[in-house]
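The structure under discussion appears below in the form of structure tokens.
The complex is shown incomplete by one protein chain, all other protein chains being positioned as in the whole.
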Amino acid sequence: MPHHLAKANSQPRWLFPFVVSFVALLCVLPLARLVAAGISTLFSGRALDLLEEPAVWSAAVNTLTTSFFGMVAAVAIGGLFALALTLADVRGKWLLSFLFMLPTMIPPQVQALAWVGMSGPSSPLLKALGIAPPMGSPQPLYSVAGIALLYGVQHAPLVYLALRAGLLALPRDGIEAAKLAGASPWRVLKDIILPLSLPGIIAGAAIAFVSGVGNFGIPAILGLPAQIYTLPTLIYSRLASFGGNTFGDIAVLSAMIGLMAVAGLQIQERALRGRDYRVIGLSGASATFRLGRWRAPLEAFLWLLLFIMLIAPFFALVSASLVPAYGVVLSLKTASLSAYEEILFRQTVTRTAFANSLFLAGTTAFGLLVIGVLAGYTLTRGTSRWTGLLSAMIEIPYALPGIVISVAFVLVFAAPLPVLGVTIYGTIWIILAAYFASFLAVGLKPVVSALRQLDPALEEAARLSGASFYRRLFDIIVPLIAPAAGVSVILVFLISCNELTVSALLWSAGTQTLGVAIYNLDDSGSYDLASALSVLVVLMVVVLMLLLELMAARLPKGVVPWRN
Amino acid sequence: MAKLILHKLCKDYGTGRPAVNDVSLDIREGGFLALLGPSGCGKTTVLRMIAGFETPSDGSILLGERVLADASGVVPPEKRNMAMVFQSYALWPHMTVAANVGYPLKVRGISGERYRAKVTDALKTVRLEAYAERRPADLSGGQRQRVALARCLVTAPDVVLLDEPLANLDRHLRQEMEETFREFHARSGATMIYVTHDQAEAMALATDVAVMSEGRLLQVASPAEIYARPEGRLVGGLIGQGVVLTLAERGADRRDLEWNDILARLISGQSGEPSMDVLVRPQDVVLGGDGLPAEVVGVLFEGERYALRLKLGDGRLLRAYSRTACIEGERVAVTITAGWRL
Amino acid sequence: MAKLILHKLCKDYGTGRPAVNDVSLDIREGGFLALLGPSGCGKTTVLRMIAGFETPSDGSILLGERVLADASGVVPPEKRNMAMVFQSYALWPHMTVAANVGYPLKVRGISGERYRAKVTDALKTVRLEAYAERRPADLSGGQRQRVALARCLVTAPDVVLLDEPLANLDRHLRQEMEETFREFHARSGATMIYVTHDQAEAMALATDVAVMSEGRLLQVASPAEIYARPEGRLVGGLIGQGVVLTLAERGADRRDLEWNDILARLISGQSGEPSMDVLVRPQDVVLGGDGLPAEVVGVLFEGERYALRLKLGDGRLLRAYSRTACIEGERVAVTITAGWRL
Partner (left out) sequence: ANLVLYTSQPNEDAQATVDGFMAANPDIKVDWVRDGTPKIMAKLMAEIEAGNPAADVLLIADTVTMERMKQANHLLAYKSPEAANYDAALYDAEGAYYSTKLITTGIMYNTAAAMKPTKWADLAKPEAKGLVTMPSPLTSGAALIHAQTLAGVPSLGWDYYEALQANGAIAAGANGGVLKAVASGEKAYGMVVDFMPIREKAKGAPVEFVFPEEGVSAVTEPVAILSSSKNAEAAKRFVDYVLSEKGQEGFLKLGYIPARNGMPVPEGFPARDTIKVLPIDPAAALKATDADLKTFSGIFGTN
């Protein structure tokens, strides 16, 4: 039966073409269309002019520095939580890790405002302590360092999630062997745990870095007062003065961001190259460290961090939702629930927005899980020379500010689709497509790093048992990378649940998302309503997480990230 | 270096059946203990408690005067100065072979020329000089095991724990490695505990042999002693290839039985009589001459000789060796030159 | 079922030295081939190519008329209907023991009563009925290996590949498992390929023994043949515990040498003469009587007997067995009853 013969590739023939065409359709095509729109600019002298503007370069430098230091901060905070909550005998793990998911859910601009409020002249906390700076004193957060710090806070949970799955797959006996070799816990961490979880750390760092590159809310609030522009805020201000060059300009600026993302990817590949993380004879047992007298201080520190990152901004949000107008001091007298009443019972848009966002976030999360597993499999097991290019193509859309993605999607999808003759523009499907493109990188990263750690023998054993590609995917691979898959779903869900800038241009009547609804309320001066809606979103996420908790017993082990 | 004392050691993983149950054992300073026992009897668990990876559910472990583990707490593994070959090797996949082997040295602050010399030395002993820069994933099973061995022997530990360290090596390497252990033991004076399924290995290496079964310690003695004078059916069945015959007791007072004693009881057994267990090893079953008639029911070629299973007239089975080939069904005469009452 | 043919098989991992080099081998339908060879000689690699995990760099693999792998492509493992025990077990940590064992059945669409019966049966053969609901992480090393075994034997594969399947089992289980293999082989008629370091095991089980070294196939023959008539120094040194003596050739025409032949060449060797290699096995070295004088230089207790290393007057080393204890330095007389010219 010579026709049975195939290359020794472990994947079905359609897989690579499928992944390539998915990426081509959703990631490459829109960006190519954007470049085409700006092509006249690119080839006229305008592009050069743009590159000669010092403002562009300083924005590029700001983007790089803020994202880099933001990544460092996120890796430090997220890494600390991941290590403490997966490997150490910290008490209250469940609650700590449960709460640690939530800072991502607080919209970046809200987070930034809360921090400004917390540390500025009007800070209730500082006022109570009597150390509030006088009105008009300079705000230390209005700086590159401030932006980086908030990136760190905002993206630490992403690092935590990406790293956690890798830590769970660490071989227990490898850690034991190092201990017995005489290595102190600190050395074990440095020599064994960190290097072995490098794929997870790098995945988390990359997500944090790229999230910083594309972030708009934080530099808009913290950077602009100090005239610190990053590429997204620069793009935004270019859009504000819309002219004939705008598409060309944003194409050029996007290309710069794309280059940064690709450079980041290169560094990442370099860091991982030539190493092997396959855990031989995966045991499934995980290790723990006894902290002894360090436990109490560490716990206190974790709770303090959590307070600053989550509880303080969340209270700022809650109090903003309870006062009738901005600047009114919250007291029993001034507090009212009218904003909630308005949001819940009078504004019909709220319900639509909840429904839309839940649909979008859920579909994106699970859709990208499927695609992420397939693409991750291709990228890690595949032998094609094109995998490097493919992962770059996947990376770029996430790094671009949402507004660029949405412009690109409008450009491609505003006209009816060829052949079919229908247009998805103006429907919810275009938002979904844009989410798929934007968040593929987020969904993919944890899965790829988990696949890297997997002992190939486990899959081989399944193949020899006669399991076809689909069988072993469902029976072996997915359950084995379940923690990473869970992380991928939760990350994408959280990010797309309060996503703003992608849907901002793509929504139309009836397809508002929560992010759009909050932004529009905020933008039109209804801060109380915007805050109330944000609080409701956070509560909704908490409820969803609790539902997940109830189902946890029926899910594969490790899927629910706050359970051990 | 000092005496290693296990005192009423217990370990229950919470599965209902304790994995280790009330094990008390003194291993003298610089002793070489072989731990034998069927698969799943708790050998690895004992080693893991000695190394400090598992906390005993009960009992204590002492190294000389120093309490390593008891109800009040445990000394962490990194402070015990022990070394171990893991049954699963536990190599670090992100390090090269040389880095794996050198890691315990690095931790001890040894570097430069001395580090390199020691690593090269250790790799030479396990015949892996040429593989220093490989990653564990690119090695064969036996090569991985040898890396684990080199890593274990590269420092000067007080206690060396070996969990089936030679299971994946061929006979030649095995003999070489045994030699290495013996040398290492003599040179360093470390206390060694050696888990193995290969009895010849255990007997050849150890100064003491301990036999476990189902979490309990059955007997500890020197190799010659335990081979010659096993206590109880379990140990008797486990050590050597012998079969256990149930014979009428009938006033036997010695434990060493001779052909006459056995013959008398073999031919005239009555049910209801008090009985005793007698261990008969195959090398004590001699074919030919005028013994009892038996039928060959199984012949296995072992290279050097044939291992036979024989059936006596009354259905009892015996094992024997033969230098020449036999055919199944052949009838032979057997004499049992020695038996040991368990 | 059909003949399995390896034709000029090569595998180079890109390390400079090919792991498998030009191996050609026919395994007859329903044959039971034992693959022996030192650690790292390429045994696992051969199995992995047969299973389809590695693509041969060169050569081809055929099962009867069916080409499994050649330059033009390979049949994927899932279409080969083979089963394998991995050296590293490759158990799925997320499944229970029963689910691990039953997975190949599930893939084949067997469910319900039949599934349960088969799984229970397989677990019974490896004595793990009580562990059906455990996870692999909570098992001992030998228990894991037994799960891998059960998973391998639960279906009816055409070819069974066993990579040191008994390395972590004690002697009793080992014997039982050997028995299981034999039965399975007889019942299913599957072609079996068995990698082991234990020669006795290999000889006892296999219908054919293949010896590899450094990626090359040295000899294939029946167990008795390969033991009695090994070809070349390498195989001779590998099979059995013998030593290889270099003796003057001096017109020897037979390969079976007797005491007289050996003695003559032992006492009057001149340098410069053409020489030959003669394999002398320890069981052929008899102590006592009026042989050559020798000194005991090493004594290892092996339980059943003592393994001695002897030094002849001219410094040549021999190995011998003794039922009684000897002391190092003792002088004995030896006769060599047989030798084999390699």
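Should a chain be cited, it is by its letter among A, B and C, assigned in written order, with residues numbered from 1 in that chain.
Note that a residue touches a chain if its C-beta (ideal position, glycine included) is under 8 Å from a C-beta of that chain, and two chains touch if they have at least 3 such contacts.
These numbers were taken from a predicted model, which means no experiment stands behind them.
Engineer: Indicate each shown chain that the hidden chain touches within the full complex.
Structural biologist: Missing chain, whole complex, touching shown chains: A.
Engineer: Going by the contact rule already stated, which one of A:L189, A:L239 or A:I311 would touch the omitted chain in the full complex?
Structural biologist: Of the listed residues, the one touching the omitted chain is A:L239.
Engineer: With the full complex in mind, choose from A:L305, A:V318 or A:A504 the residue touching the hidden chain.
Structural biologist: A:A504
Engineer: Tell me which residue among A:Y229, A:F354, A:Y377 or A:W562 touches the hidden chain in the full complex.
Structural biologist: Here the residue in touch with the unshown chain is A:Y229.
Engineer: May I ask which residue of A:L15, A:L87 or A:V412 touches the chain that does not appear here?
Structural biologist: Of all options in A:L15, A:L87 or A:V412, contact with the hidden chain holds for A:V412.
Engineer: Could you list which residues of subunit A touch the chain missing from the display?
Structural biologist: On the side of subunit A, residues 37, 53-56, 58-59, 113, 116-117, 120-122, 135-139, 220-221, 224-227, 229, 234, 236-237, 239-244, 246-247, 324-328, 334, 349, 403, 406-407, 410-416, 423, 425-426, 504-505, 507-509, 520-527 touch the unshown chain.
By definition in this document, only the chains that are shown with their structure count from here on.
Engineer: Go ahead and note the Å separation of the Cα centroids belonging to subunit B and subunit C.
Structural biologist: 21
Engineer: From the C-alpha centre of subunit A to that of subunit B, how far is it in Å?
Structural biologist: Those two chain centres are 54 Å apart.
Engineer: Of all residues in subunit A, which are in touch with two or more distinct other chains?
Structural biologist: 280-281, 283
Engineer: Two or more other chains touching the same residue: where does that happen in subunit B?
Structural biologist: Those would be 88, 138.
Engineer: Show me the residue ranges of subunit C that touch subunit A in the complex, using the header's touch definition.
Structural biologist: Listed in rising order, the residues of subunit C that touch subunit A are 51-55, 66-67, 69-70, 72-84, 86, 88-95, 103-104, 106-108, 135-137, 151, 155.
Engineer: Okay, in this complex, where on subunit A does subunit C touch?
Structural biologist: On the subunit A side, the touching residues are 1-2, 4-8, 10, 280-285, 455, 457-458, 460-468, 471-472, 475-476, 479-480, 482, 556-557.
Engineer: Subunit B touches which residues of subunit A in the complex?
Structural biologist: Per the stated touch rule, the residues are 171, 173-174, 176-185, 187-188, 191-192, 195-196, 198, 275-281, 283, 290.
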